[in-house]
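Have a look at this one before I ask anything.
Removed: one protein chain of the complex. Kept in place: all other protein chains.
Showing chain A:
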Amino acid sequence: MNVVAKTETGRALGDTFALVCDRLPGKGKISDQRRQAFDAYERLGLPHRRIEDWKYTDLRALMREVLPLAPAPDAAALKRAAAAAKSRAIDGVRRLVLVDGTFAPALSDLGKLEKGLSIRALSEVLETGDGALSAQAFASDNSNPMIALNGAMATDGVVVEIADGTVLSRPLQIVHVASGTTPAAMFTRSLLRLGRDVGATLVESYLAADGVKAYQAHDALVVAIGDNARLDHVRLVEDTVDAFNISSATVSLGAHAHLNTFGMTTGGHVSRYQLTVAFAGEGSKVETNGVNLIKGTQHADTTLFMDHAVPDCTSREIFRAVVDGRAHSVFQGRIIVRPDAQKTDAKMMTRALLLSDEAEADNKPELEIFADDVTCGHGATTGALDESLLFYMRARGLPEKEAQALLIQAFVGEAIETIVNDDLREVAISTAQRWLEARA
């Protein structure tokens, strides 16, 4: 393993870290944690296919190197980013914008915060030294090299706290915009804390300003959902087709809590989303739905880990992929049911639609069950569009691409239907529509 750290890539990044670590927000304990995280990353380097978890997504081959840190945005960059954020504006949401890894208050909607809602920049939280919050934001697992790297390098993000009993009337949206004209890496980390009896909706969007090409977005989200609270979460990855997006979300749920999460990736050359859900209280429920629409030489990996440690919790994972061209979709779903987690109901389903002969979909379900009174299962289907349906539609006058588009819409629509918020459902529908139109 030590050999790995001695690669050119490892050294170059080590130099980068040495150069920037003093300027990264957070002193004392935080800077120690950053160094530990960086050391943890360096021991492994960029993950490669011989590491089981990264078998299908060999970052060493796909990404080759971690790019230099993006500079903080200047006025011109902010202007480009503002235009990009505006082009994807969603009515009625409170928008929080991160540009090139830096929180941009001027582009964010911080006015008239609802009672019980607090929003701060991560850099500010780290600098002012709120120990508990900082510790929570950085309490991630260094055994995952990309989460460790994120912990070492994170420049900014948002810290959202929602007090007990608060039900937000407007969804929050964190928009990650890449605006840089030279290839660079952005490292962001956000924390979302929902107290007891909270109701909230979070949208995460990833996009780039006009003309921006290659970049790397490294993001981490830490979420704590209190007892009896509910989070609806929608994630839309619309990065450029030259970009890398390596994101992780670590969610913990209290008792009788509810998480409904939906993810759609249409952008990015290579993307990986790692979602870890830890059930910490009884009677909680998680629904994860997703659909990735990819083409060309895109590679999109969704890796989910459901950790059932307590009794009486339910998890549902339904993951869909529409794969065209020579694109490669990866789904890894691991469910662990620990000895105490009796009455767990955990199910996982994947469905891949392959639109070309060269399209590829890999699917790796893993069930590790250590309790006896549980309902667990997984299923998978992979296939092409049904020829007899296509013929019927064409015989009614629809050109082949249009007939395909209707069938793809139907397939994608089943996933989108799981989004509870009407406006966000519409946004997801138009995102899928853009993908289909680009294909036609």
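In this section, a contact is a pair of C-beta atoms (placed from the backbone, for glycine too) under 8 Å apart; a residue touches a chain by one contact, two chains touch by 3 or more; residues count from 1.
One rule holds for everything that comes next: contacts and distances are computed from a predicted model.
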In UniProt, the chain not displayed here, chosen among "Propane monooxygenase small subunit", "Xanthine dehydrogenase family protein molybdopterin-binding subunit", "Octaheme c-type cytochrome, tetrathionate reductase family" or "Fe-S cluster assembly ATPase SufC", goes by "Fe-S cluster assembly ATPase SufC"
Contacting the left-out chain in the complete assembly, out of A:Cys21, A:Ala280 or A:Leu398: A:Leu398
Among A:Val167, A:Ala384 or A:Ala410, exactly one should touch the missing chain; which is it? A:Ala410
Contacts from chain A to the absent chain lie at residues 386-389, 391-400, 402-403, 406-407, 409-411, 413-414
